[in-house]
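One protein chain omitted, others in place.
Going in written order, the chains are labelled A, B and C, and every chain counts its residues from 1.
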Amino acid sequence: MTRLLQRFGQGHLRLGRIEAFSDGVFAIIVTLLVLELHVPELHSAGSVAELGEGLWHLLPKFLSWLISFIIVCKFWLNHHHILSLASHADYGMVWLNSIFLMFQSFVPFPTALMGEYPGNPLAVSLFGVVMAFNTVLFIALQSWILHRLCKPELAAARDPHLLAKSLAGPLGYLAGAGLAWVSLPLGFICYALTPLLFITPPEPRNSE
Amino acid sequence: MTRLLQRFGQGHLRLGRIEAFSDGVFAIIVTLLVLELHVPELHSAGSVAELGEGLWHLLPKFLSWLISFIIVCKFWLNHHHILSLASHADYGMVWLNSIFLMFQSFVPFPTALMGEYPGNPLAVSLFGVVMAFNTVLFIALQSWILHRLCKPELAAARDPHLLAKSLAGPLGYLAGAGLAWVSLPLGFICYALTPLLFITPPEPRNSE
Amino acid sequence: MTRLLQRFGQGHLRLGRIEAFSDGVFAIIVTLLVLELHVPELHSAGSVAELGEGLWHLLPKFLSWLISFIIVCKFWLNHHHILSLASHADYGMVWLNSIFLMFQSFVPFPTALMGEYPGNPLAVSLFGVVMAFNTVLFIALQSWILHRLCKPELAAARDPHLLAKSLAGPLGYLAGAGLAWVSLPLGFICYALTPLLFITPPEPRNSE
Partner (left out) sequence: MTRLLQRFGQGHLRLGRIEAFSDGVFAIIVTLLVLELHVPELHSAGSVAELGEGLWHLLPKFLSWLISFIIVCKFWLNHHHILSLASHADYGMVWLNSIFLMFQSFVPFPTALMGEYPGNPLAVSLFGVVMAFNTVLFIALQSWILHRLCKPELAAARDPHLLAKSLAGPLGYLAGAGLAWVSLPLGFICYALTPLLFITPPEPRNSE
């Protein structure tokens, strides 16, 4: 076990390619989200009323797309921030990053599910569970970088309460997942508000 | 409110990753546009006449694809230009950029809608409204960069009438959206001509 | 007209972002090609014989995918080569590059068409026409770079017969497009052989 941890602590990888790979994955995720918005099928191709109604029925999909886009962009921004603190990368970080990206790339599935069945509590709460899990994976990546790879000149400015603050994310999403079983609109609102907590990465301690 | 604006004014992000993320999104958008071109289904797989007719019916989709491709490339070029004026990035810029990219990545949807229902005024005018909105988002990003993040050596060369000139874009698209209710071909022509106004980014004032 | 040409001759863009955007488009095109390979539908999910037959029927799609992949990689390599000769980029180059990429991103459509209807001469010859047109667009980009943007130290090594040699590409694809009407296998072979002519970019004159 120690040997495995040691093995993951090895390697001195260039951050540039890790960022390029991650940016590619983030860019594709946000762009794929729109593929769930299918053009409505009309019986009469020229009918304005029918098309208007078809677009109106897409509203839950539009909202799901909007929420997911904001959440993924928030992850991208915080990912950008946390990688800028690292002096280099080791294999442990690469794998934590890969697993984090794996579940980021999973986001279009619960988004489509929630957009397709906005009235189904299981579909709506699954969205929150996936987002909570993603945030936990991000916190794991963040902890690995802060404790093992942090640039020495930035170590002093580290916020000791960062972990506690970060946990507000998964708790917010899980609250939304729970609320969905009581009231679907409350679940939606909870999902829309949670990413706003992390709309900007935390500032270093001494600047507050 | 001031505190929120202050928070968005913080951060000192590397432009490189923002450009990489944006380039990824632009590249995927333009490439996804072609996915709307489905191979026509034939009753007789070897029939040249039937395939020719099937391709002919794809013409509105080809035209929509062409116009959208040119528009997105134009946005990419102007995005490239405006980011080259910035000395660094703050959180406000990152979020304006993300929201701009969000609605860029939305472009395949109205493109598909217009390609599928070229005879439906609502479908055609929606395309113009989305493009006008995209241009407004671009103008917001441009203003933020010019007023807050502009490299000092470039500030003097700024065109004071840039905002007024930029508004020609949304007005052109909205004119097309309005014309579509009167005459569909006029709407199409308006959409095809508007991006030509911005085919090259504005030159700095002193070179004109 | 001169004024328009002058406008396209302006601008001094960073090659890095043009390459990043182009690499993104190339990477997505080659990866999207595989989406045309659909899992065959089976009546009996566990039947080895039925699945074997289903995969066998995919053979024309596999071959189309293979040929298109090699052709797009060849374009990528020659694009890489020609951009390495440029000292900077102007708006003319950016637009020639964008239009070239537009028709590169179109490649999945004729590839799918040829894979779906390998016995239809129109489908097969369309593939050749699109590839010939792509090569012509590449030659236009190449000429613009060589005549206007070439690094001075590389100008002397330019091959004066490059244009004539490059035309072998469109002629090969058009020959395949013509042959398809006589014999489909001959057309296929012609398509497979033509990219091999350009499997490596031309060496500078003095090294031959």
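The rule is simple: a residue touches a chain if its C-beta (ideal position, glycine included) is under 8 Å from a C-beta of that chain, and two chains touch if they have at least 3 such contacts.
Owing to the predicted nature of the structure, the values given are computational and were not obtained by experimental measurement.
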Which of A:L13, A:L59, A:A140 or A:L197 contacts the chain that the document leaves out: A:L13
Absent chain, residues of chain C that touch it: 19-20, 23-24, 26-28, 30-35, 37, 39, 42, 45-48, 51-52, 55, 66, 69-70, 73, 76-77, 80-81, 84, 199-201, 203
Contact footprint on chain A, counting only the chain that is left out: 7-8, 10-11, 13-14, 17, 20-21, 23-25, 27-29, 32, 35, 91, 94-95, 98, 101-102, 105-106, 108-109, 112-113, 116-117, 119-123, 126
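In this section, only the chains that are shown with their structure count from here on.
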Inter-copy rotation, chain B to chain C, in degrees (Cα atoms; steps of 5): 90
Fraction-based call for chain B against chain A, same above half, different below: different
Separation of chain A from chain C, taking each centre as the mean of its C-alpha atoms, in whole Å: 36
Between chain A and chain B, centroid-to-centroid distance (C-alpha), Å: 25
Per-residue overlap in chain A, given as positions that touch at least 2 other chains: 24, 27
